[in-house]
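Only one protein chain is missing; all other protein chains are in place.
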Amino acid sequence: MPRDKSANSEAYLRMYRQMVRIRAFENNANQLYLNAKMPGLTHMYTGQEAVAVGICEALTDEDRITSTHRGHGHCLAKGAELRLMFCELLGKEEGYCRGKGGSMHIADQAHGNLGANAIVGGSAGIATGAALSAKRLGRNYVTVCFFGDGATAQGLWYEVMNMAALWKLPVIYACENNGYSEYTPTDEVVAGSLTARAEAFGIEAHQVDGQDVLAVNKCATELAERCRRGEGPFFIELETYRYHGHHVGDINRDYYRSKEEEARWKADRDPIDNFGKWLQSEGVAAKEELAMIDSEIGDEAAAAVKYALAAPYPDAVEVDMHVFKGVEHALPYMSGERQ
Amino acid sequence: MPRDKSANSEAYLRMYRQMVRIRAFENNANQLYLNAKMPGLTHMYTGQEAVAVGICEALTDEDRITSTHRGHGHCLAKGAELRLMFCELLGKEEGYCRGKGGSMHIADQAHGNLGANAIVGGSAGIATGAALSAKRLGRNYVTVCFFGDGATAQGLWYEVMNMAALWKLPVIYACENNGYSEYTPTDEVVAGSLTARAEAFGIEAHQVDGQDVLAVNKCATELAERCRRGEGPFFIELETYRYHGHHVGDINRDYYRSKEEEARWKADRDPIDNFGKWLQSEGVAAKEELAMIDSEIGDEAAAAVKYALAAPYPDAVEVDMHVFKGVEHALPYMSGERQ
Amino acid sequence: MTRGITLSQAVNEAIAEEMRRDETVILIGEDVAEAGTPFKVLSGLVEEFGTDRVIDTPIAEPGFMGIAVGAAMTGLRPIVDLMFGDFLYLVMDQLCNQAAKTHYMSGGKLSVPLVLRTNLGATRRSAAQHSQSLHALVAHIPGLKVAMPSSAYEAKGLLKAAIRDDNPVVIFEDKLMYQDKAPVPEEEYLLPLGEAAILREGSEVTLIGTSSMRQVCERAAEILDGDGIGAEVIDPRTLVPLDEGTILGSVRKTSRAIVVDEGHQNFGITAEIAARISEKAFYHLDAPVIRMGAMDVPVPFSPALEDLTVPTPEGVAANARALVRGVPVHAP
Partner (left out) sequence: MTRGITLSQAVNEAIAEEMRRDETVILIGEDVAEAGTPFKVLSGLVEEFGTDRVIDTPIAEPGFMGIAVGAAMTGLRPIVDLMFGDFLYLVMDQLCNQAAKTHYMSGGKLSVPLVLRTNLGATRRSAAQHSQSLHALVAHIPGLKVAMPSSAYEAKGLLKAAIRDDNPVVIFEDKLMYQDKAPVPEEEYLLPLGEAAILREGSEVTLIGTSSMRQVCERAAEILDGDGIGAEVIDPRTLVPLDEGTILGSVRKTSRAIVVDEGHQNFGITAEIAARISEKAFYHLDAPVIRMGAMDVPVPFSPALEDLTVPTPEGVAANARALVRGVPVHAP
């Protein structure tokens, strides 16, 4: 992490902006859902912004990430544009996945996002494989695998940790422990200790306050550097919190967590509020400047929504395109029609 | 483990007998293979006898085990008869699985053996489920899950350890670390520490010399008792060695382990030899008595082989029986013929 | 006496009745207890039966599937809840290498009485990993029974039969039908596995539809009625066992058949049913058997594309019309 405050104002403000951008995206997405303008449902990243931003600001465009069902934040933090993200969310042709992926598979592939994943824990192998490529091809990029506390229950992660450790791969497993998997508190489904699980494979493990974007960024920057020097893999457990329900329709959730708990996190540990206050107290930005950023991004998001709502759906002929690379239309191809 | 030497002579001699019985079974099985009288191939338990016997002598007939591709030893130690085992090995109707299972699925189900398994690590869930039944049904049995060092690479084990720990199930995970998985030394495929992996889930872990039948038996007896008192699950790593190749055809194995290493284990750490010497030095049995046991069991095994060779194969009509419980013949049933 | 209840209620009732009847029946899966699953199908069960019998698991499908297999081998009768049919891939080893083969490999000595409840169905805008209909995979594996309830009535009767069955049974519910109501008797009833239902009689074409495609076939039959074409509608109800007799009897009468299913068409279950008809009713057929499965593409998210991938009543009716009128139909 950069040391010199004034020289780093720009970096700080970029982090602030990115967090605000994620929140604006999610607020609009939620609204689209409530207005029945979004197909299907979605999982809000609101509350966890410091994790995605703190980590992705430590990465270059060359670096790779894998993301989750709660992936809008990762996607934006890694460099995606609001407009093309809203297009994807609405199933429009201009979306990052041409409308074929939607919320759970959203990814700005050009910025190194290897995909959100609707299989909990399903990307642990993909991230580790990307790290294997880096090592084999002599490329210097790092891969970050984002996943939730609930995903630590999946055996796949243990299998790939073993290989990552044996082969010293440049991969960082970043567990966003937001205290819940769906409607279940983490301690009901996690025995023992998450950091000990990584350490048992000889993987260095860290715990970080996931609401403190600078702490996250510092840890990620150091570990990414060490990965590049061949000291990987690493594990980070980031304590964080999701403000909304598990998904947009998860409204009555008193049976698994209290309104008081939610209120406390929002009041005391909001990553954007707290970072904003710090920026002011350190003299990096005045209150008005931050308000200006907020409103600029608000406008940007509103315009992006408008754009996406008006954008066209993919044409019907696209339905059997992109099944196979190098094959225009899959259906005739699969019946043996020569290409 | 019983304390009083003389009062426990019987138990000691039973352990000795059981180890000798396993070795005799395997020597005969190997010979059947070499004489092309055994269909398929098989994995010899020779060298690891103290593990199966030390553990199974700590169990009652009510207690359950799950076994592996290297499962003859577990099966005999849990109470199976030589004759019906050879019948199974040769695909005969009288075999424990009516010839349908063979070496890799051999099990004396009536003595609590839930099956050998040809999927490495595949029985971790079954063992844990048997423990769940014990708890739910208020039964006092313990389940031991046998598996090799190589099986610790499978994610399933981590998934079920988590649940066993959360639910405090009476299951003992017994890892027979014989130094190799197939043709690969364990340290090339295991990062970190096996005991730490169990401990990370809050599971108490033990390391025992798997060539010392009394040490194994002591540990297993204590942990089984504690399981019955609700203190499970537990993990035991047992250091051991297989004398033969990975399977009967694995003859030229210098490229992965040296003849010297093999010779050293056989000379210094043979579980039967060393226990036999201890029995003599403690005055439990004279050399001649042990030799008598050896030859009795040798005769028993030879007779069992002879019996099995002469036993009939299952009738052709059996081929579609036992596909579904309660359905005599599966083929007409699957096409909708009423039962 | 019947009353209209939803498919979700039917499932809930079936489980509650069987859990009352037999103490060894347990429920196991992710968020099955207090939450009653994301689809709320199991709401209320934990209140009646407690967390000892309604067991929330971590997100570890292979793990809890394996645990269920072991539990079934040792005296429990687990009902495994697999939240989405797409997660079947994760439990295939425990289901197909272990549960399906244990009875056979043990020469009949061990058995695995368990039910795997999961779902199928697209057009929910859930994209490629939450929309698959994967019943063909398990129907192929000897040792598994496979049921496909097509309404609340079947859902309850088949599930109760499955819970009492001594073998592993996989049940696919259509997740889009959970709120659909159908008449269900007040009294207890079971539907035996392996008996197809003739839902509507007709003499010119047989429409065979599984799960929600039964409803598609019924609507197609209504459309065809308007054209003066009499369509017979059959719901196989179970794929394993498959009530071949009822299907063949109908086709031998109508001489024409269309098989409709929401799994991918290629190497899917329409192939098996069509192949059996084509072989065993060969001399009765006046026209080729037409297959209509889901399009052979991963399920796309965009509504503009997703809706193209699933058979519709109009499509079925159009194919039936062509068949009856003797117009050559070569692709669905």
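Each chain gets a letter, A, B and C, in the order it is written, and its residues are counted from 1.
What we mean here is this: a residue touches a chain if its C-beta (ideal position, glycine included) is under 8 Å from a C-beta of that chain, and two chains touch if they have at least 3 such contacts.
Source: prediction; values computed, not measured.
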Touching partners, among the displayed chains, of the absent chain: A, B, C
Absent-chain contact - pick from A:A11, A:A196, A:A215 or A:M334: A:M334
Residue among C:M73, C:A231 or C:I290 that touches the chain left out of view: C:I290
Contacts of chain A with the absent chain, listed as residue ranges: 64, 66, 95-101, 105, 107, 109-110, 114-115, 117, 119, 122, 124-134, 136-137, 139, 143, 155-156, 159-160, 162-163, 166, 321-326, 330, 333-338
Positions on chain C where the hidden chain makes contact: 86-90, 92-93, 95-97, 100-101, 104-105, 127-129, 136-137, 139-143, 239-240, 263-264, 266-272, 274-275, 278-280, 282, 285, 287-291, 296-298, 300, 330
Contacts of chain B with the absent chain, listed as residue ranges: 39-41, 91-92, 97, 99-105, 117-122, 150-151, 153-155, 181-184, 188-190, 247, 255-256, 313-314, 316, 318-320, 323, 330-331, 334
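By definition in this document, only the chains that are shown with their structure count from here on.
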Most widely separated chain from chain B, with each centre as the mean of CA atoms: A
Approximate Å spacing (C-alpha centroids) for the pair chain A, chain C: 36
Separation of mean Cα positions, chain C and chain B [Å, integer]: 40
Centroid distance [mean C-alpha coordinates] between chain B and chain A, Å: 46
Shared-contact residues (touching 2 or more other chains) in chain C: 57-58, 60, 62-63
For chain B, residues that touch 2 or more chains besides their own: 155-156, 159, 162, 166
